[in-house]
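Heads up: the structure comes next, in C-alpha cells.
Every protein chain of the complex appears in place save one, which is left out.
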Amino acid sequence: MTEGFRSRSGGRIHRGRKISFQFNGRRYEGFPGDTLASALIANGVSVVGRSQKYHRPRGIMSAGLEETNAIVQLAGNDDEPNRAATTLPIYDGLVAHSVNVAPSVDFDLGSLLGFFHRFIPAGFYYKTFMWPKDRWDWYGGIIRKVAGWGTAPAKPGGGRYEHRNHHCDVLIVGAGPAGLSAALSAGRTGSRILLVDSDTEPGGKLLSDNLTIRSCPAMEWVDDIVAELDLMPNIIRLTRATATGYFADNYVTVIEECPDKPWIRERLWKVRAKQVILATGAIERTLLFANNDRPGIMLASAAMTYCSRYGVRPGNTAVVFTNNNSGYRYAIGLLKAGVSVTALIDTRKEADSRLRAAAAGSGIEVIADARVVSATGRRRVSAVNIVSGNDQSPRRIRCDLVAVSGGWNPAIHLHSQSGGKPIYNQRIASFVPGESKQNERSVGACRGELTLQSALAEGANAGCKAAALCGFALADIEVPDCEHEPEPGVDPVWDCSQPGGQSSAFIDFNNDVTSADIRLAMREGYRSVELVKRYTTAGMGIDQGKSSSVSIVGLIAEIAGLEPGSVGTTTYRPAYTPVSFGAMAGPAKSDLIVPWRRTPVTDWFLDNGGHLDETGAQFRRPLFIAKADESAGDAVQREALAVRNQVGIYDSTPLGKILIQGPDAVAFLNRVYSNNWENLPVGRGKFGFMLHEDGRLLDDGVTMRISDNQYWMSNSAGMADVVLDHLDRLLHIHWPELKVYLTPITDQWAVVCVCGPHARDVLYEADIDIDISGEAFRFLDTRLCTIGGLSARISRVTYTGELSFEIAVPMRHGLRLWNILIAAGQKFGITPVGSDTSMLLRTEKGFIAAGLEGDGYADIFDVGMGWLVPKEKADFVGKRSLEKNRRSDGGRPEVVGLLPDNSDFVPPKGAPLVEYDRNDEVPQQVGMVTIGFFSPNLGRSIALAQLRDGRSRMGQSATIYTKAGVETATICEPVFIDPDGERMRD
Amino acid sequence: MIYIPCPHCGHRNADEFIYGGDNDQRRPENPEEFSDAAWCEYIYTVPNVKGITREYWRHKRGCNRWFVIQRDSRTDKITPLDGKSIDD
Amino acid sequence: MTGYNARLDAISHKGMLDLRGDAEAARLCGEALACRFPAKPNTKIALPDHGALICLSDDHWILETVDGLQLQVLEQLELAAEAQFHSFCDVSDMYSHFRLSGLEAMDVLAQCVAIDIHPSVFGPGSTARCAFADAVAQVSCLDNSPAFEISVFSSFERYVTDFLSMAMGD
Partner (left out) sequence: MKYSGFNLALQSLRKHRGWQPAWRSAQPRKSYDVVIIGGGGHGLGAAFYLAKYHGITRVAVLEKSWLGGGNTARNTMTIRDNFIYPDTARFHREALKAWRGLSTDVNFNVMLSERGMTTILMSERDLSDARRMINTTAMFGAEHRVIGIDELRRRLPTMHDSQRFPVVGGIDHPEVTVARHDAVAWGYARAASRLGVDIIENCEVLDILLDENGVAGVDTSRGRIETRKVGMAVSGHGTQVAAMADVMLPVETVPLQAFVSTPIKPVIDNVVVIRSLNTYFLQTDKGELVMGSVANPYPSFSQQGSSGIPERTLAAILHLFPAFERLKFMRQWAGILDLTYDNSPIISKTTTPGFYVDVAGSGGFKTTPFAAKMHADLIANDRPDPLIVPFSLDRFDTGRLILERASYGNR
C-alpha cells in the first residue's frame, strides 16, 4: 500500500521505521508517531465507520479525544470496543475494524435505515410500538441489535491495572503552553508538582499550530521547558495521562495509559492536590449544514493537525468554512502543507483585515457573509453549496475536504465537575469557567483566553500563585513574547442548513442527532436543555458532546429566543473521556476484592474437607467438614450426632471479643444489656441480650468478668463490628462521663470450642492443669490454665446445649491448640464441626439467634427471653421503646417450635406460616419458619418459627406454605432436647 | 472521596471514617419522661439538614476517635468549627 | 519483566501493649519507663530498652517491645498507673509485621495507603495508622533507603501479603 496522502517531509512522525497494521481486513503502513487516524488518512481511507442510527458513512472528523466518528474495534489480542482512532498510536500488529457495520463499512445493510430517516426522528419510539399491548420487547429486541457500537470481547484481556495514591502541592492538567508555563513557574518554587497530559507528547496545540515564540518555532520553547522540568526532582510529568474526574476536596483521578512499567496496562492515579491548575485547552466545534457529516468534512484544527503534526494531507482540494478568525490561519496552514484551498467561506461580513489580506495574498478566495448550506457526495464530500449575502441562490464549489471552524469551546469539563458553574461568554460565544468552588484555577484556552500569549502569561501567573498558596515563595518568571494572534471574533451562527430543508444537518454525530431533531423536541415542549438532551439523546454519546454541547445550547437559545447563558449547559460529569473498566476496577477485581480474614485453622479446614462459607466480618468458616464423597446433608448429620454422643470441636475464633475495662464497666454493661450486671464475681460469666434503641434485638452473648474491672465480651461473628460500633458510639457520644475503655481483641485470641459428653475427657487427655469437674468449674465459669503446654483461658459456655468448653490462646498458638485437641480427642471420636451443624444443634436446643428468630420487629419477649428483663431494672438501651411497642395490643411474632406432621418434611427457612380465611386465594401470613432441620438426635424434622401470638397456640396446628405445596405441623415449645439444661450444666 | 480533618490525625480520606449522625442527637437521660410521640421522634427522625450540619464522625481506620465536624450537606464541604481552623 | 524493585519480609512477633489512659496515666507510665509519652498522634519514639512507643491519639498508645517481655512491662505499667483510670492490654498476637524495602518501595506502598508518604512529610521515624487496602495498618518509615514497617491485624495477614505481592507486580 502506498501512503498517497503523506507529505514528503515534516511532522512529528519518525520516518525511519515503518509500522504495519490492519484496518477492516487490509494491511497498511504508517510511522511511529502516527495515530490510527493519521495513518488511515495517509493511506487515503475516508470512510472509517457508519453512524449509529442511520448508518451513514463517516470519516475522521477530529484529531483528538473529541472524536465522534472514527470509533473502532480493536481485534486480536487487544480485543477492545469503542476506541477513538484519533488518540490511538499505531503499533506493530494493530488490528482494527469499523464498528456498527454489517457486513462491511463499504457495503452496510444498515444504511437502508437512512432511507427511513424521516420516519424515525428523535423520540419516534415513544410514539409507536405500543401495539400489541406491552410488547415492546419485540421491537426493543430488534432495536437493540442495530444499536450499540463495538462488541464486548468474549475473553478476559488479562491486563494488570494499578491504582496509586498521590499527593502533590499543585496538579497541572494539560501540558500545552499554558500548562507548561504553569509547571515551570510552580516548579521553580520547589513545590511538589504533578503535570499530566493526555497526549503522547507535551505541547498541546503547539504540536500542530506552527506558532512562534521569541520568533522561533514554538516547539523549541516546549523542548526547552520540558528539558528543564524533567530535571526538577519535584516534578512528575506524565504523558498519555488523562484527568478524568474531579471530585470533592481536590481529589482528581488520572488515567495513565501504558505507564513506565511494562507489566501495567493502565494506572489510575488518585491525586489529592492542594491546588489544581486546569490548562486543558479548547475544543473546536463544527458548524451545521446539510450533510455536514460526510467523510472529508472535519474540524479545521484537525485538518491542520494532520498536515503539520503527522505530515499527511487530509484532502487535495479544500474549502474552509469558518465563523471566526481561526479559519484563516488554518486555511493558510493547509495551503502551506500542499493542500489546495479553493475558498474560505466566512459567515461574517467583517474579518480581521490582516488575516484577510494574508489569505488573499496566498491566493485563497475569501467569500465573506456566506454560509455553506449543504454538502454533496456520499462516501466522500465532493462539493459544498454556499449562499452568500442576500443572494440565496446557492453556488457550488467542488472540494474533497471541508475544514470547518465553528469557534472554540473551552474544555471546562473538569472545572464544571469540581462544582463550578460555567458562564456564557459573548466574546467567544461559548461557556467559560465560573467562580472556583475548590482550590482550582483555569488558565489559557480552557478559560477562554485563546491566544498563545495569554496562555503563557496566565500559566506562569497561576503557577506562581498556586505554589504560593501552598507556602512556596514566588519564583521569578519572564513570559516570552510570541507571535500575535487575533482574538477569534466569532460569529455565533448555530445552524446554517436551510430551515425546512433536509434534516441532515448533524449536531451530535455520535448519536445521529440533527438540528431538525432539536427543533422537533422544542416544538413538542421538551424545552429545557436537559429535556432536549434526553429526548433527542444529543450529547449523550461516546464523546459526551465534546464538540457539540455548546452548539446544542446555542441552537436551543436561537429557537427559544433566549441567550445561551440563560439556557445553560447540561451537567458535565466524569469520565472526561471513557475509561476502561479495568483501570477503574484496579487490583480489587481479583480475589482480593474483599479481604478474607483467616483464623489459624482456616488452612486446616481447606485441607480437610471444610466447606467454607461467609461467616460475616469477612471471615469464612466451614459449614461442615465433609469426609471424602460425603454429601453436605450427611456431613451435618454425622457432626451433629457426634456432638451429642461423643465430642465435637469447633473454631470460634471469628467471634467478636471486646475487652471492657474501667471503674464504670458495670454501669456500662447495665445500660447496654437488658439484665443486671452487679455482683458478678471474678471468674464468672453471664448471658446477656443487647437491644437497639428502637427495641429490636441486636445481639446476645456471654460476658465474663476476668478481673476486678475487666470484662470480656463475646459477640456473634457477623455482628462483631456492629456491636463494637454500637458500644463505642454510646460510650463516646452519649455517655462520655463513663470511665470505660473498649479494646477489640478479636485478633489476639484463637478460640476453640470442645463440646459434647466427652469434652472433659478430651481436655484431661490434653493435659489441662486445672480441675474442670462439674463442681470445681461450673457452667459459665472462666479460668486461666495451661493445656498441652499452652497458657490459655478456659470458659464454660455453650452454643449447642452440650457440656462445652471454650479455650482461648494467643493467636499464634491457635493451630497448635487445635492439633493438640484433635489428637487428644482421637480416642473419644472427636469430630470437627461446622456452623451448619452448630445451627442444627442450637435449633434442637431452642437457643435463639437474634438474626433469625429475632427477625423483623420481634423483641426480647417475643423470642422468649423476657426473663432477661428484670422488672425493677432502670433504664437501658431499648427499654423505652420496648414499653411503647408493647403497649399496642397483641399479634406479636412469638417464637415457637414446630413438629411437622410429616416427620421427614424439613420446613425451609423463611417459609410462611399461613392461615386461609374463607378460601382466600392469597392466604394470610401469620408467621414464618426461622430455621428447620432434620434432627438426627430425634430422628425427625423440627423447626423454630415466629408465629403471631404463637405462645397461646401451643399444641395447635400450623400450616407451612412452600412453593411446592402446603404442610402442617404441631406447634410446641421451642426446645426439643434437654429442656432443663442438664447436659450443659453437667 | 471527601477529605475529613481528624483532629488527631489530620486530613484523611473519607473511607477511613464512619458517619456518626447529627451531633444534637444526644441520648436523653430520662427516656421514661418522654411522651410516646416525643420518643418516636427521638428514635426515628434525624434533622437531615440540607445545609450546614454539625455531625459526629469516627476515625475508624485510624485513631478510632469520635469528633465533630461542620459540613455543608449540599456540597459536602467541611467548614471550620466555631471559627477554629481545621487545617493540619 | 515484571515487578517493582522492592522486597517484602515478614518480621517475627513483637511484644505489643495497647495502652489507654489520660495524660496523668501516661505521665506515670512514662516515669516507670524513663521516657515521655508522646502526645501528638501518629508519632513514634524509641524507648531505651523496650523498642518503641506510638501515640495513636491523646489517650491511646501502642508500646512495642521484644517478644516475651510484654507481660513483664505490662505488670510494671499496671503498677505505675494503678491509681489512675486506664486500660492496658497485651496485644502481641493481634499484629503481624512486615518490612517493605527497596528502591521502589514507595511505588508499592502508594498502592496500598492513601496517606502522603513522600519523604518530605513521611520520613524516617514517621508513623501513621491508616487504611491499608481494605484493612488497617500501622505504617512506619524506617529509613530513607526507603524501608517501611507495616503492622496489620493478624487475621488480615494473608490478605495483606497477597495484596502487597500483587502491588509489587509479581
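Going by the order they are written in, the chains are A, B and C; count residues from 1 in each one.
Basically, contacts are C-beta pairs under 8 Å (C-beta built on N, C-alpha and C of every residue); 3 or more make two chains touch, one makes a residue touch a chain.
Every value quoted in this text rests on a predicted model; they were computed, and no experiment measured them.
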For this session: Check the whole complex and report which displayed chains the hidden chain contacts.
Result: A, B
Seminar exercise, completed: Touch with the missing chain holds, among A:I143, A:A383, A:L738 or A:L938, for A:I143
Exercise. Looking at A:K909, A:R940 or A:R985, which makes contact with the chain not pictured?
Worked result: A:K909
Problem set entry | Contact partner of the left-out chain, one of B:I18, B:V68 or B:L81 | B:I18
For this session: Check each of A:Y91, A:F129 or A:F779 against the chain that is not shown and name the one that touches it.
Result: A:F129
Seminar exercise, completed: Where A:V105, A:I264, A:L623 or A:A759 are the choices, the one touching the absent chain is A:L623
Problem set entry | Sites on chain B contacted by the missing partner chain, in the whole complex | 1-2, 14-15, 18-19, 36-37, 40-41, 44-46, 48, 50, 73-76
Exercise. Which chain A residues touch the hidden chain?
Worked result: 52, 78-82, 118-119, 121, 124-131, 133-134, 136-137, 140, 143-145, 147-159, 163, 245, 247-248, 251, 253, 268, 270, 417, 419, 500, 503, 516, 520, 523-528, 530-531, 534-535, 537, 541-542, 544, 571, 573-575, 578-582, 584-586, 588-594, 596, 613-614, 623, 694-696, 836, 856-857, 881, 884-885, 888, 908-912, 914, 922-923, 925, 928, 961-963
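Criterion: only the chains that are shown with their structure count from here on.
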For this session: Using the touch rule from the top, work out which pair, A-C or A-B, shares more C-beta pairs.
Result: A-C
Problem set entry | Overlap residues in chain C, where contacts from two or more other chains coincide | 114-115
Problem set entry | Sequence positions of chain A contacting 2 or more other chains | 270, 272
Exercise. Across the complex, what residues on chain B touch chain A?
Worked result: 1-3, 13, 18, 20-21, 25-27, 30-32, 34, 36, 39-40, 43-44, 56, 58, 60, 64-66, 75-78
For this session: Enumerate the contact residues on chain C facing chain A in the complex.
Result: 1-4, 13, 18, 20, 85-87, 89-95, 107, 110-111, 113-116, 118, 120-121, 133-135, 153-159, 162-163, 166-167, 169
Problem set entry | chain A to chain C touching residues, read off their complex | 160, 162-167, 192, 261-264, 270, 272, 587-588, 590-592, 594-599, 619, 653, 659, 661-663, 739, 741, 743, 745-749, 810-812
